[in-house]
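What you see is the complex with one protein chain gone and the rest in place.
Entry: chain A
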Amino acid sequence: MIKQLLFYNFRYFSRSHKFIVPLVIYLAAFAVLYATKPLEVMNTYGMTAMLTFIIAVLVAYSFMEIEDPVQQQIVLLSLRNDNLYYFSKVFFVWIIVSIMSFILVLYPAIFGFFNSSINFGYIIVALIGHLLLGFLGICVSVLFNSRLFKNRQFAVLMLIIIVLVSVVQKAIILKSPATKWVLYILPPVSLVVDRITNFAGSKDMVPLFLAFGISIVYSFGLLVAFIKLMKTKVF
């Protein structure tokens, strides 16, 4: 059934115009990032991972708004599996974001944009980091859909603040350490980007996997909250 839902979501999304804004931003950022070379390997991947997080937020936010509430009601009654329906939305966006991530990671490696040789391990680390931050961005964004937040301006403002602060979290903590306990509850974007940027081979595996683990736990926590809230706050 997940296959049918993904096909349905794909048709719905591809025929809406809501994918245009995230796509344009993605392409513009892509063009700027790869306008010059050579680039430092893990610094570049740190930046593209952050970009993936932001694009994931945008795509998920747009996608969550395209299906009419009445249509959602019909699908929920037809499907009789609310968990699968909501999960399929997150999974669909993740597939889109994953394709974007693959391009972001493989393009500079294949076309020689880096200032040093790159091994397979670096690509795998970068790819996992991108996929996880993409998933995290989706799980954050879907919580701000119009069924859960009736006040759209407030929802957009909250989402922008969370995204911006998550991205620059490390810089804020360095400037004012007192804020660290408050900022730690935000999505661990800064942590994962930092670990990717500073990755220098097998000796950094433990902190890297720890950051990845935190990101996974955090994302799944949000996913569970999203599904539970959507089931509680019906139409």
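Keep in mind that, in the parts below, a residue touches a chain if its C-beta (ideal position, glycine included) is under 8 Å from a C-beta of that chain, and two chains touch if they have at least 3 such contacts; residues count from 1.
The rule is short, and it goes like this: contacts and distances are computed from a predicted model.
Novice: Refer to UniProt and select, among "Glutamine transport ATP-binding protein GlnQ", "Cytochrome c oxidase subunit 3 family protein", "Protein-export membrane protein SecF" or "Protein translocase subunit SecD", the name of the complex member that is left out.
Specialist: "Glutamine transport ATP-binding protein GlnQ"
Novice: Taking the full complex into account, find the residue in A:Ile74, A:Ile99 or A:Met205 that is in contact with the omitted chain.
Specialist: The one listed residue touching the chain not shown is A:Ile74.
Novice: Could you please point out the chain A residues that touch the chain left off the display?
Specialist: Its contact residues with the unshown chain are 1, 4-5, 7-8, 11-12, 15-16, 68, 70-71, 73-80, 232-235.
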